[in-house]
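Here it is, the structure, as structure tokens.
Note that one protein chain is taken out, while the other chains of the complex remain in position.
Chain IDs A and B follow the sequence of writing; residue 1 opens each chain.
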Amino acid sequence: MTSVAAARRKLALSRFWGEYRRHRAGVAGLVILVAAVLLALIAPLFIGDEVTSVVESVGEKFAPPSLGEPFGTDESGRSILLMVWWGSRTSLLIGFLAALLSIVIGLVLGVAAGHFRGWAGAALMRVTDWFLVLPSLVTALVLAAILGGSTWTIIMAIGITTWPSTARLIRAQTLAVEARPYIERSKALGGGHWHITTRHVLPNVAPLLLASTTLEVASAIVTESTLAFLGASSNRTSWGTMLRASYDFGAATQGAWWYILIPGLAILAVVMAFTLVGRALEAVLNPRLRRAA
Amino acid sequence: MTTPLETTEPAAAQAAAGAGDERPAWRGTLRYALAKAGGALFSIAMVIVGTFFLFRLLPGDPVRNMAQGRNMTPAQLDLERHRLGLDKSLIQQFFDFVGDTLRLDLGMSYEYKRPVLDLIGERLGPTLLLAGTGLVIAVSLGIWQGTRAGWRHGSRFDRFSTATSLLLWSVPTFWLGLLLMMVFGVGVGPIPGIFPFRGIESVDAPDGFAYVLDVASHMVLPCLTLVAVVYAQYLLVMRSSLVEEISQDYVTVARAKGLRDDEVRRRHAVPNALLPTVTLVFMRIGFVVGGAVTVETIYTWPGLGQLFYEAVSVPDFTLMQGTFMLITVAVIVMNTLADVAYHILDPRVRSA
């Protein structure tokens, strides 16, 4: 039994990969993404927190890129290359966890709003719509300012302000799935709320969720860097805090273009990669979009 | 010549009953607008309530938070607490807060020692100027380019447009602002800076028309940044909206009628694609607000966004609370207006 299911899953996976491979941009995004995540994971094997230390830095201040320092140094003589590498850990961590939080809230509320009809579902939708109109960046800034700027509050601030679009998407999908006849049958056979949502609805919304998570990570990384830039900082070196410092120490007026360019390009590359992967996933997994394309 | 057979269809009978006079349609619109306004009022009430509790979530003593570690005697602290009404019960504080807010008394800024409302009033103009100009340019540009890309979807222009939009969508606003500031404000290498990048006017601002030019030149970079970031999504929305419209039968009918290609586009496809696009623009106005906060911060543009940023970075919680409520309420109002306008402009939803 299990081997049959496993074989079927394997077949589905290989078919999926065959479809995905045809999206060249998606494959390119995936390559960048895997590289970025691997680099972030292996960073502690080579460097540590000391690369961000002002005291231990030995380099020249605002040194332009050279053979020794391929991406130049910052206002304290720290290596931009090493800081971008080390900072990728914070940026990616916050990006992933904030997206995860946002998706989990959106999934739970979306499924609930779609599954429970009547006033409960309507009330949930009303709350979702209310959160949807809130200007998310402004709200996230307020949250971060009130709760203090630790890594976890930044994650919370992003998660709390970005879940409504996911919830709407999931609700629509839930409604579509529950309109299918076998759900009716399952209910008639005595399937409870938990059974129906976890056994029937979840497997059907999962593919959509994968694509939307990917896109969510992209926007969470941008939001994290923006929050950090606007001073709601996690105090740990991330790409956003580096750019904040470049602004504070007048890198633009000093002509230290590398200080501005390199961390920004890192953000851009990772965000583009996530976006491309997300779009490719959407095109492969969402048959409606596929037909339209 | 043929027998009129209206009554055979229930929908027809209904429509026939209502079509003699125009009033029912108007009444429907009015009812819709009132319902939407009611929803908006509820949302605004939720914002006020939410703000109250959010700002009471602050860990620690609010007075000490505001004092920012400055030395104050216990007597001074008590006095301050009393002045802010923090010695009252939470419920009493809540009703005071709601009452004050409804009277537009948003409290005193800790940092500026001035009423928050006055500060907001001063900063509103520059923000409207910057965000308004940026929005008009972004919408026009996005719609124009989106139309061209969608009409010939799959063309080189379309692929180029989509790629550019995806790139701009991925660029953090503040980074783009920094880059533009560096390249066009400060100048790179031998190339000198072209545009000013601090504030809204020069220190020795001239009078009359020269002043207008001065402000305009200060606006170039912030506006460019804002436009670049927000226009990309307008382009994508307009493009997909148009692609959807031109696959409809009525577009083929228009061509079959002998209309020229550009007439089909101008008279049928574009107006129909425009309606949902423009609505979406105003539905997502919150995005523009976020962009404005960032842009104003980078270019020290003396607007609401910068005021909010100052409040966050001090932190000045009374000021933050006031600006947050104002920005949020403005966004809710704009959303509602867009919703109602769409309802009036598009006969398809009007009857629904």
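Methods note: contacts are C-beta pairs under 8 Å (C-beta built on N, C-alpha and C of every residue); 3 or more make two chains touch, one makes a residue touch a chain.
Just so it is clear, contacts and distances are computed from a predicted model.
Colleague: From the list "Galactofuranose ABC transporter putative membrane subunit YtfT", "DNA ligase (ATP)", "Peptide/nickel transport system ATP-binding protein" or "ATPase", give the UniProt name belonging to the chain omitted from this structure.
Modeller: "Peptide/nickel transport system ATP-binding protein"
Colleague: Could you list, sorted by label, every displayed chain in contact with the chain left out?
Modeller: So, taking every chain into account, the missing one touches B.
Colleague: Among B:Pro74, B:Gly189, B:Gly208 or B:Gly258, exactly one should touch the missing chain; which is it?
Modeller: Only one listed residue reaches the unshown chain, and that is B:Gly258.
Colleague: Touch as defined at the start, partner being the missing chain; which of B:Thr101, B:Thr127, B:Asn272 or B:Gln306 qualifies?
Modeller: Per the contact definition at the top, the residue touching the missing chain is B:Asn272.
Colleague: Determine and list the chain B residues touching the chain excluded from the picture.
Modeller: 1-6, 8-12, 15, 19-20, 248-250, 252-260, 263, 268, 271-272, 275, 346-348, 351
Throughout what follows, only the chains that are shown with their structure count from here on.
Colleague: Which whole number of Å gives the spacing of the CA centres of chain A and chain B?
Modeller: Taking the mean C-alpha position of each chain, the two centres sit 24 Å apart.
Colleague: Per the contact definition, I'd like the list of chain A residues that touch chain B in the complex.
Modeller: Listed in rising order, the residues of chain A that touch chain B are 130, 133-139, 141-143, 145-148, 218, 222, 225-226, 229-232, 243, 246-247, 251-253, 255, 257, 260-261, 264, 267-268, 271-272, 275-276, 279, 292.
Colleague: Touching chain A in the complex: which residues of chain B?
Modeller: Within the complex, chain B contacts chain A at residues 43, 46-47, 54-55, 57-59, 166-167, 169-175, 178-179, 181-182, 185-186, 188-189, 243-244, 286-287, 289-290, 293-294, 297-298, 308-309, 312-313, 315, 317, 320, 324, 327-328, 331-332, 335.
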